[in-house]
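Let me begin by presenting the structure, written as structure tokens, before commenting on it.
Only one protein chain is missing; all other protein chains are in place.
Up next, chain A:
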Amino acid sequence: MAECHPVGYQWVMEARQRGAKVFHIDPRFSRTSATVDRYLQIRAGSDLVLTGALINYVLSNELDFREYVLAYTNAATIVSEDFRDTEDLDGLFSGYDPETGRYDTASWAYEGDTGQTDEMSEGDQRHAEAAGSDSYGARGAGSTATPPQDPTLSHPRCVYQILRRHFARYTPERVAELCGIAPEQFAELAEAITANSGRERTTAWVYSVGWTQHSVGVQYIRSAAILQLLLGNMGRPGGGIMALRGHASIQGSTDIPTLFNLLPGYISMPHAHRHDGLDDYLKREGGDTGWWGNRRAYMVSLLKAWWGDSATEDNDFRFDYLPRLTGDHGHYATVMGQIDGTVKGYFVVGENPAVGSANGKAQRLGLANLDWLVVRDLMVIETASFWKDAPELETGELSTEEIGTEVFFMPAASHVEKDGTFTNTQRLLQWREKAVDPPDDCRSDLWFYYHLGKRIRQRLGAGQVDPTDRPLMELTWDYPEEGEHRDPSAAAVLREIGGVDAEGRPLGSLRELKPDGSTSCGCWIYCGVYADDVNQAARRKPRGEQGPVAPEWGWAWPANRRILYNRASADPEGRPWSERKKYVYWDAEAGRWTGPDVPDFEEDKPPSYRPPEGAKAQDAIAGTDPFIMQSDGKGWLYVPSGLADGPLPAHYEPHESPIRNTMYGRQSNPARRTVDRPENPYNPALSPRFPYVFTTSRVTEHHTAGAMSRTLPYLAELQPAAFCEVSPELAEQVGLENGGWATVVTSRTAIELRVLVTNRVRSLRLGDTTVHQIVMPYHWGYGGGGLVTGDVVNDLSPVVLDPNVYIQESKAGTCDVLPGRRPRGAALRALIERYRDG
């Protein structure tokens, strides 16, 4: 966090000065490790053994916050008798199809939930295959509001007992054996987090891409969710799980997504072969209980925002104008499509896949096989210049003369050269004003897409409009234009996103959204960001002038709530768990929830409320159920559906690992997605040819693929060379010299890096074996206008994906290391072939 989020890290430093104890768990000893109370070095790719053991520690010592767990989680819920755990099937859950490598999730359901699963399973299976777990949007999967429960937690099929059995094998001994963390270190961590949780205290977890970029990454975060629910750390001040994002407003780009399978506000993208019309789509997209039961209002308001007067009740609000999924259209599927020639054109906006994505060679082979490529960036990045400087030119795998891709480079405006919002990890929207005009031809992305749309519409509208072009022609595409370059007003766009009523007046809150077409809203979770016709995101009241929650600084979705699910900060009767952790609570006299934050609950729903039979949406959520987005209002320790690789987290080794998985008979995540193609060869698991573990990283001095930092002298001089960090033991074993060169080899390619020998990286003793880890920041590339350049670290990484979200496993792989610089040209290819052939 100190390394990649130094500005946010100031609050960790401040908390430490006020007595907070901070642990850092990471394969590398970074700036964060240097400034915390305890640093635990862990083998990359073994985190689930550690979190699993923490869960086991809580369960076996009965240290869970029992009252919270009973009332607010699904611990008491009874699961179908068809369910089989990894304990029963040696590392597999029930429903696995070895042919396809996919799970049929029907047996994971709650007891008696067959109606739901029958209805959902057929189409759902296909949709899940196409879209990963994001096909379930924000709602989680469908389930019932009142599944059978055993409040004594003794039923053998209740979630609590399943959890106990499942995690029993996650012991401190396994942690020592697989993570390299000594039992006494583990004990200190386990005692600290449990002592610091409960009525009086809360513990927070913070993670970043060190957890996500794994073939089992989603389950890493799930394991933290289980731990936090068991300890009562969700929905309470000082608790939670914080995802630190890769750069500014990545949160915003999932809320209003650049993802293929989502519409704004985590509404899933419809599927071409599954959804016939709006009613059919809505019926299949989740249960009717919980807040997600309002999805018609959100979807219709979105369609109204996009197609305006053209969207009416009679035409399904132009639901049929939405694009449809036909399969996986994620980044890596797209790149393989480029190589296969099925993807002809490509927009790359503010991203540098030739350097930043796994298996850089596959990325560049894809780029070289396009008809056209549009790159919008601040610099002529490697993705735009690959045709003249890609490493494949030197090896003869590509030649400039034979690359037919027509590249259009469009210079972009930087964040200080345009108005707009950043949405940070706290879901906080902060408006920023343009400071200066962008130079020359540089334009904002908003300008680019707006005017591109206008020009396309101009051409299409010249003659008879083809019916297939109507969705484009009828889009609401009219924003006030400002200045010399006719920039569309970003504030007007935000106002549209925030939602308006039939008279065009901004809406105050998402509760005002209607399913009948009388409201329009570009993103339901952002509804109210322009309440009272005021840009709420532009508020800047200093923290000294308001309370610690600071509700008048910017605007947080949804409804300006700073802590989600904050109903859980009070006990079932609505009283604060403790005076010290008082936050949102029930004021019986006034008959409403109150506190320093906006209650994440219907403000006048008393704790005593019980839903009547057949209630829908929020009416089906009891006054004691804080997790209002879920169909049963509970925090899910066990996930009956919605995940592709299991209802509970289980430790699997990375796809490429030098260590055998001693937890189960399954080496790697059985549901992981591999891309078995010649462009993407894998290192065999447990291969003596690739004995070392590598992990990629970032350093403070640079930003992602380097285009914004390698080009600036003041940053480039601070870390001027691509380097790797190795332990003195490994340096001695391989013959590496501090300041010299190392060549790192995988089945994909070999790259050369400067060597930093440091005691901060330690070789890990795991039982009888020693694991050496190599840490490589990935900021360098062959061009990009960089004052400093270097080999591309991500060229080493394989394309192997988490089955839920299709993220690549770039945080744990295997490699070999040789002293000195790498061979050039054909000799490099020969080296790799020797390694592949073994």
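The rule is short, and it goes like this: a residue touches a chain if its C-beta (ideal position, glycine included) is under 8 Å from a C-beta of that chain, and two chains touch if they have at least 3 such contacts; residues count from 1.
Just so we're on the same page, contacts and distances are computed from a predicted model.
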Exercise. Considering the UniProt annotation of the chain absent from this complex, which name among "4Fe-4S dicluster domain-containing protein", "Tat (Twin-arginine translocation) pathway signal sequence", "Glutamine transport system permease protein" or "L-arabinose ABC transporter membrane protein" applies?
Worked result: "4Fe-4S dicluster domain-containing protein"
Exercise. Quick one: which of A:195, A:718 or A:827 touches the chain that's been left out?
Worked result: A:718
Seminar exercise, completed: Considering the complete complex, of A:771, A:788 or A:801, the missing chain is touched by A:788
Exercise. For chain A, which residues touch the unseen chain?
Worked result: 2, 6-7, 9-10, 13, 17, 29, 31-35, 39, 699-701, 713-721, 723, 738-739, 754-760, 787-788
